Structure formats: C-alpha cells, structure tokens
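Encoded as structure tokens, here's the structure I'll be asking about.
Omission of a single protein chain aside, the complex is shown with its protein chains in their original locations.
Letters A, B and C mark the chains as written, and numbering starts fresh at 1 in each.
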Amino acid sequence: MERLRRDFSTITLVMIPVAIAINIAIGQLIYTLKVPLYLDSIGTIFVAAVAGPLAGMLTGALTNLVWGLSGINSFYTAFWITGAVIGLVAGLFSRFGWFKVWWRAIIAGVITGLIAALISAPILTYVNGGVTGSGTDVITAVFRNAGLGILPSAFAQGVSSDPLDKAISFFIVWGVIRALPLRFLDRFSRAEDIR
Amino acid sequence: MTAGGQRTTDDRGAATGAALAPMPIVVANVSFTYPSGTQALRGVSLRVAPGEAVAIVGENGAGKTTLVKHLNGLLKPSEGSVVVGDWDTREHTVAKMAARVGYVFQNPDDQIVERTVGDEVAFGPRRLGQPEAERQANVAAALATVGLTDAAATHPYDLTTPQRKLVTLASVLAMRTPIVIFDEPTMGQDAGGVALIGGIVESLKAEGRTVLTITHDIDFCAAHFGRAIVMAAGQALADGPAAEVLTRADVLATTNVEPPQLVRLAQALRLARAPLTVEGFVAEIVGRGQ
Amino acid sequence: MIRLGDVTYFYPRATTPALAGVTLEIPTGQFCAVIGANGAGKSTLCYTLAGFVPHFYRGKLSGGVEVAGVDVPASSLAQLAGHVGLVFANPFNQITGARFSVREEIAFGLENMGVPLEEMATRVEDILGFAGLRDLAERSPFALSGGQQQRLAIASVLVMRPPVIVLDEPTSQLDPIGSREVFAVLRDLAATDAATVVLAEQKLEWVAVFADRVIVLHEGRIVADGLPGDVLASADLAQYGLQPTRYTQAARAAQAAGFRADRDDLPVTLEEAVEFFR
Partner (left out) sequence: MSTSFSLYIPRESGMHRLHPLTKLALVAFCLVLGLFLPGVWLTYLAFMLLIVPLAAWAGVLPSFLRAVFKTALPVVISVFLVQGLFWPGGTPILHLGPLSLKQEGLQFAIRSAGRFITVVSSFLLLTFTTRPDGLMLALSQRGFPNSIAYIMLATMQIVPRFQTKANTILDAQRSRGLETEGNLLVRLRALLPLVQPLLLGSIIDIEERAIALEVRAFGRPGPKTSLLVLHDTPAQRVLRWLLLLAMLAVIGWRLYLAIAPRLAA
C-alpha cells in the first residue's frame, strides 16, 4: 500500500491532466499531419510507465471521459474502459521492465493494441452497431461480407489498426523516456523500472 | 559567461558559399487574416536589405509575430507577397525556407528534442544536410558563441531556462542562414545574458547577415539595431532609423511602448537631442556646460 | 522574522552547491530584494524559504531555516502552505485549473484550508480590490493576459494571509505592460507592511522603488547586503554579472567627464537621475 500512496503524490496527480491534454493535442497534431493513425494514448502510456499502472489506468479512463464529456467528440466517452485497460496494461509492462529495450516496447505495444481491440469490440458492437464512422469501417464491411458476425468484424477492424497504433505509441514513449533527464525521473516512484 | 561573447575567427571560412549570397526581403502589401477571422496584418509593405539589423516593436497583438512568420513561410499572405532573395515564400515549404531564414523561437521548451546540448545544436544543420565536417565545425562555433562549449554533453533539461534559450539560439546560428530572426531573445536573461546576445547580434551584423528581432526590451533594441519598425493594429506605424523612431514620444505612446531609459531622461531634462547611448548622453550633458 | 543559519544546499547529482554557507536575517515586515545573475542561487533561496528545497527538489540541505517561527525543513509542505506564500515566473502554471472563475481561483487556497464561507467571501472580495482584479472576477482565469494572470497568482497567495511571501522573478516572463501591473501590486504590498516580502528580481529600476534592502547573490553566496541606493549603484555590480540601470551608468560616465564629480549618491531611478542632472 505504501508504494500505492507514493504513486499518487501531488506530482503524479498534476501529471495526469497534462498527459490527457497531451493525448488530445497529439491526436489533433496527427490529424493536421494527415497520418492514418490515432496516437491518442501516448500521454496515458507515458504516465503508466513513469507513475505506475493505477495512475496509467486513471489517465486512460479520464482521457476518454473528458474528451467525450467536452462534447467535442462524445463518441469517445463510452470507450473509457478501453482507455483504462491501455493504461493498466502499459503500467504492468513497464513494471516488468518492458520499456528498457526498444523492441520489447514495440512487442508490448502490439499486445496492448490487441487487448484494446478486444475490449473495444463489444462496446463498438453494442453502442455503435459495430462501426466507427471512420475509414476503417471499410475493413469491417469486408469481413461482414465474408460472413463474419458483427462482433468478430468489429474486433477485426480493431486488430487492423490498434496494434500498429499502440506499437508506434509505445516506441515513441520508449524514446521519450530515454530522453528524460535523470533529475525528472528521480521524482517518480517507478523510475527504476524503466531506465 | 563573460559579457560580449567570444567570436572565434576561424569559422568564417566554414560558412557555406550559398548562405552568404546577398538576400533582400521584400514584403509587398501583405495582409493576413487568421482562420478565426481576426485580421492580423493590413497592407504591410517593407524591404529589408541584406545585412540590415531591424527591430520590430509594438504592443502584444500588434501583428509583430504574424509579420515575422511570413518571412520564413510559416504563414502565407492572404493578400500581397513575400519574397526572400529570389524565392516567393508561397512556392517553398518552411523546411526549404529554413536554409535561408533562421528563426529562434521565444520558448526553448517548445522545440528541444535531443538528449544532449551538442545533438540539439546539430538538429538544424542535420536537417539542412550540412556535410559531417562542416556541421561539426558550425556546431562547435555556435556553442562557443553562446558560451556553452563545456555543456555539449549535458542534458538540455539539466540547464536553467535562460541557458536552454541559448541552446536553441545556437541551434539556429549553426544553420549559418543569411537571415536570422529572433523572437524576444532577451526575455528572462540576466544582464550577462543580454550582453552575450547583444554580442551575437553584433557578430552577425559584422558577417553581413540580416538580423531581425521582435523585442519589448527597448534598451536592447536601441543598443544593437539601426532600424526600428513600430507595429500597431496590423500596420507599420513607423519605420526608420532607431535613433529617430525610438525618440518620437507620440508614436511610442500610441502603441504603449516605453521609450528607452536614456530617452525618457533626456525628455525629462528637456534636452534638445535624445541620445540612445550613454556616451551620446554624457556628450549632450557636458556639451551644455551644465 | 526569517533566519537562515549557514545554509548550504546541493541539488541531486550536483557537485557544486547552489547555496554555500548563507546566513541571513530578515526582520518582520521588511521588503527584501534579492538580485544576482542567472544561476547565482536566487530561485534556490526562494524555494528553500518556502520549503520546496528540500521537500520537493530533494538533494542535500544543511544549516538552519526558520521562517516566522517555523523550522521549514522539519515541516511538511502541507503545513507550510498558508505560512509561506510562493509566486514564481510562469503565470500559466500557477493557475490550478480546478476553478472556472478568477474569484473562485483566488478562494481555492482558503477552500483547501477549510475556511468558513462568510469569512472566505469577504477575504476574497478584499483581495480582488487590492490586486485590481474586481472587474475580472467572473472571467475564466485562462482568458487573462500574462500580467493579469500573475496578479491573480499573487492574489491567490495573499488571500491566505501568510506571514512571509516569496516572489521568484514574477515579471521575467511578462511584457513591460504586464510587469508594470505586477509592480503596482508589489508597491502597494510594500506599503502595507502586512507581510515580510522576499523578491528575486532582475529589473533593478523597479527594485529601487519598493525594496527596503537589497541582497546580492553570487555563486550561492551573499556578496552584498545593504540599502538599495548603495547596492544598486555600486561599481562592483558588473563583477557579479549585474548591470546597473542606464541612469546610474550615465551618471558615473558624466562624473568621469568631470560633471558633478563631488556627489557620491549616484541615481538609480528616473526621478533620482533627473534630480542628479538638473
């Protein structure tokens, strides 16, 4: 429990809104660059890696809730569970040193992406009718046409984008952690796990 | 960091030939409206000759940054045109313009990427494709100019904010561009830092480069810049020799820009002439036989 | 009353001390300015008085730090809140974001201390007037200019009525207009003598206006300590990486040219310069 209390110092608390704001800012930067990715959980993964699974989970969940409740895209609100799971899984990978080597970070990203697709599929099916309203729905149509059910097609659509998106996100966070000054890492309870 | 900044003479040869070709800037009747609808520039026309040192002053929101962002193509004019040398900024990406126009941003934390000061200073040169040997010479010279040679292996975020500002300044100097733009270079610097940056401006002028700066530090402007442009409401209200423009209380008053300290003193003492330098002021006082 | 006894401090991983053997006493109600080059230790001194050195920045601190009767290194940051107020350079980072209007942002500190509603409302009202923020009271803190945000940060700390207020270069990120707004509040603060104020500042022209005393820091040591008129006009400022105002420079240069060489009180501000040269 003591480690849990240390995880939630003021600096971790303050870091979460900054991480969420960065999630949203990067999401829009990617949009302006017209790169076919989301990359909207880099802040979540960064918090999970530096401040632990619980802080990561909270960041992921609240990213979707704030982005959704702000009304800019309330589509995201229902997916707060996915955000929480991404933060939790990233935090666990970090705890077992998967951010220390670049290719392990990428593998962790792929696995997290698969889990995210697995969690999102039922929500997408139940709330959105199995579609996202974006380009990836073409993939859903292909699988539907091939006879797959609504849920499997939603999952297939997720698997076609999430693992790659999360692999790149994990790789970027690995790069950023390597670039952090030691004095900043000292400030965090999980520093020894990641460098 | 000693005042005045040391300038190593041996790097003069290292400057790439093309970089130093004379390159005027022609701003022809430029107007600009942001997507949000606010018009930031209203028909601005000016020409900056190669080697000129120009300071742009004015209140926040007067259009200073908007104007300067047109010079390296970050913003394209809604009307009118901006030509740097023989390049119209509309026909080149910002990254291409960066070979001609260096731009030192106000906040260093909005661009630092690398893990050591040396790599950060090499960021621009590497993007411009400078050959290895030349890049290392330029980086070394730039670090020497800002007095951070022994910090080359340090992490930028282990330095103080004012020092990080010198790192981003060095990263633009190392690009050896014929034109260099500074955005509030002296903000947050101490007296030594201001003197160092002043020395850098002087050395750029000595190399025949064009130097432009946005600044609120009117004394810094008076000390190092021959020409001053006063912006207000998207227009160039005044544009002329600093010694003249910075002493026109009427112009400065309308734009909430405080005149330099010595000008304020000269006006309070009702001196005939408002000198910009200490020596000029003393000559004026002693001359009057007070 | 502030009392520092032979304070030395090393940041984590640092080999040279940020503060080296600093001994200092600041009587209650005094407005003490701290000047020095970047890296001389001004910020470290401010953070030491407010307890963020060592509680937040860790590192090795030795020597005694007592502020208004409280042993700072022995107290927690939560205990020091409301006892030592701190304002620093970046206005945006001092707005918590937890409140949606200037009035409520100011009250945030009192809310955390559980101050009853009626008392909180009147104290906030007084501070709004003092800081000149009354007509901005209902506006969002993020819709303000740099100068207004910095005055909000000062008001948010003043309302907690700390016996000591520490300001670490509050105008270094502001334009001249914003700086003037903040200095107006500082001048009023100096006049009230309600709190002991420690101000780290680079703009010497302003320091001369409201400081009772000026301390010069150089490489973590106090190298000068005296009245503003003497310290700010002294010839050895340059060796500490400081530059006197152009009024002082002009007066010294004029004396070198034989103009009123007998006077020893060189001017620091515009008013003093006008009087010197008349």
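The definition used in the following text is that a residue touches a chain if its C-beta (ideal position, glycine included) is under 8 Å from a C-beta of that chain, and two chains touch if they have at least 3 such contacts.
Since this is a predicted model, take the numbers as computed values, not measurements.
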Which shown chains does the chain we cannot see touch? A, B, C
Answer key for B:E91, B:D109 or B:E279 versus the chain not shown reads B:D109
Contact residues on subunit B toward the hidden chain run 69, 72, 74, 93-95, 98-99, 101-103, 105, 107, 109-113, 123-124, 127-128, 157, 161, 171-172, 175
In the complete complex, the non-displayed chain touches which residues of subunit C? 50, 52, 56, 76-78, 81-82, 85-86, 88, 90, 92-101, 103-104, 107-117, 120-121, 124, 138-143, 153, 156-157, 160
Considering the whole complex rather than only what is displayed, give the residues of subunit A touching the chain that is not shown. 8, 10-11, 13-18, 20-22, 24-26, 28-29, 32-36, 39, 42-43, 46, 58, 62, 65-66, 68-75, 77-78, 126-134, 137, 140-141, 144-148, 150, 168, 172, 175-176, 179-181, 184, 187
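FYI, only the chains that are shown with their structure count from here on.
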Line, ring, star, complete or other: which describes how these chains touch one another? complete
B-C versus A-B: which has more C-beta pairs touching? B-C
Between subunit A and subunit C, what distance separates the C-alpha centroids? Give it in angstrom. 42
Averaging over Cα atoms per chain, report the distance between subunit B and subunit C in Å. 30
Can you tell me which positions in subunit C touch subunit A when the two form their complex? 11-13, 58, 97
In the complex with subunit B, residue positions of subunit C that touch it: 36-39, 89, 145, 169, 172-173, 175-177, 202, 205, 238, 241-243, 245-247, 249-250, 253-254, 257-259, 270, 273-274, 277-278
Subunit B residues within the subunit A interface of the complex: 113-115, 155-158
